[in-house]
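All protein chains of the complex are present and in place, except for one that has been dropped.
Take a look at subunit A:
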Amino acid sequence: MDAGMNTSSHLKAQARFPLQEHFLPRKNSKENLDRFIPNRSAMDFDYAHYALTEGRKGKDQTAAVSSPSREAYRKQLAETMNLNHTRILAFRNKPQAPVELLPSDHSASLHQQPKSVKPRRYIPQTSERTLDAPDIVDDFYLNLLDWGSANVLAIALGHTVYLWDASTGSTSELVTIDEEKGPVTSINWAPDGRHVAVGLNNSEVQLWDSASNRQLRTLKGGHQSRVGSLAWNNHILTTGGMDGQIINNDVRIRSHVVETYRGHTQEVCGLKWSGSGQQLASGGNDNVVHIWDRSVASSNSSTQWLHRLEEHTSAVKALAWCPFQANLLATGGGGGDRTIKFWNTHTGACLNSVDTGSQVCSLLWNKNERELLSSHGFTQNQLTLWKYPSMVKMAELTGHTSRVLYMAQSPDGCTVASAAGDETLRFWNVFGVPETAKKPAPKAAHEPFSHVNRIR
């Protein structure tokens, strides 16, 4: 725009003192007029300038001294004026537009309005509520916290599994494991929010019904050592063990082991099924992330995995599938690695890697915004909220005094619970309220002096 102004003013100057230089060669020609009456409205200065200079170029090529910027401008001008003899063509038959899942008018009106006037969300810097979590096992490789779809939080403290109902704030004990079997090494709610799987130090996995406080069955004989990670995919419970094996258990049938994935040489500490239930991501103490595809794994190929990702330089426990972009996986590396990496799990390409400066214990995507939350260890023991994809830090939440080992997200996606080696369980209102339902997050009943509660 600047350049355009300059030239037109430059041209105006020429127009005011015409026939000085540019038209000098034409003096002898017959068409030299005696009067010059500019009629600017009918003139296209940019066009004229281009025509002039371009026309001149042929004549005094030897004396062509033009700056590169001028050259660039001329090029651009030529382009916009469509003078370099270009035709822009488009196909008459347009391809079919993608089918929308939502009614178009609804989603369009929904998107347009908040976009222009999106207020900046206030992110509270302190935890909304803190609960004591005594005897929590301070072990990076375990998964001892999960928030079920029925809005009940399950946490394993030593040999005991506690349930904390987030809608009432009440605590109950689910089970205390026998001394020789425990401690509990992993915990995971089934999608129904009623059944919970409990992995144990002695390689067994117990299934519990939280409604009746009854044990339904014990899965054993699969692993050789402790079960540190669990992931449900409908009726399939996938278990990852210290023996490096990953086993798909069909909990409905007697011989529950339906598939065994062998790929990790050390303890499997991270295990997550993708939203579609088609791909499983696993992270191990051998610094490797595997992507398993159900269709690939069942065929008897020599390598069962779809992708083997070896870029991390430390154990990978933190895994999170992106809720708004299929095939996008975020992984976080342990103390020696400290990076969050993003993968396209269809192609296996590493899309981005960000050094966080601290071990990454856990990762959660915001379900309502394009944001990612990571929990860290030494030195800050903080939770960091990142904008995706720019990876700009939006907030750092401090409060924990030891590494934040586990995180879980409430079913509505607004509240995050974090459990750390400092034996506290903290709740953060970090993810805001979803745009669609502007009702306040279902919070626990607030008593005046309930800032620090004992969970037992």
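The rule we apply is simple: a residue touches a chain if its C-beta (ideal position, glycine included) is under 8 Å from a C-beta of that chain, and two chains touch if they have at least 3 such contacts; residues count from 1.
Just so we're on the same page, contacts and distances are computed from a predicted model.
Visitor: Assuming one chain is omitted from the figure, identify its UniProt name from "Gamma-tubulin complex DGRIP91/SPC98 component", "Trm112p-like protein", "Mitotic spindle checkpoint protein MAD2" or "Eukaryotic translation initiation factor 3 subunit H".
Guide: From the listed options "Gamma-tubulin complex DGRIP91/SPC98 component", "Trm112p-like protein", "Mitotic spindle checkpoint protein MAD2" or "Eukaryotic translation initiation factor 3 subunit H", the omitted chain resolves to "Mitotic spindle checkpoint protein MAD2".
Visitor: Check the options A:160, A:176, A:202 or A:327 and report the residue that touches the missing chain.
Guide: The one listed residue touching the chain not shown is A:327.
Visitor: Determine which one of A:314, A:344, A:380 or A:398 touches the chain that has been left out.
Guide: From the options A:314, A:344, A:380 or A:398, the contact with the absent chain belongs to A:344.
Visitor: Under the stated touch rule, tell me which residues of subunit A contact the chain that is not displayed.
Guide: 85-100, 104, 107-108, 111-112, 115, 118, 120, 324-328, 342, 344, 346-352, 370, 387-390, 392, 394
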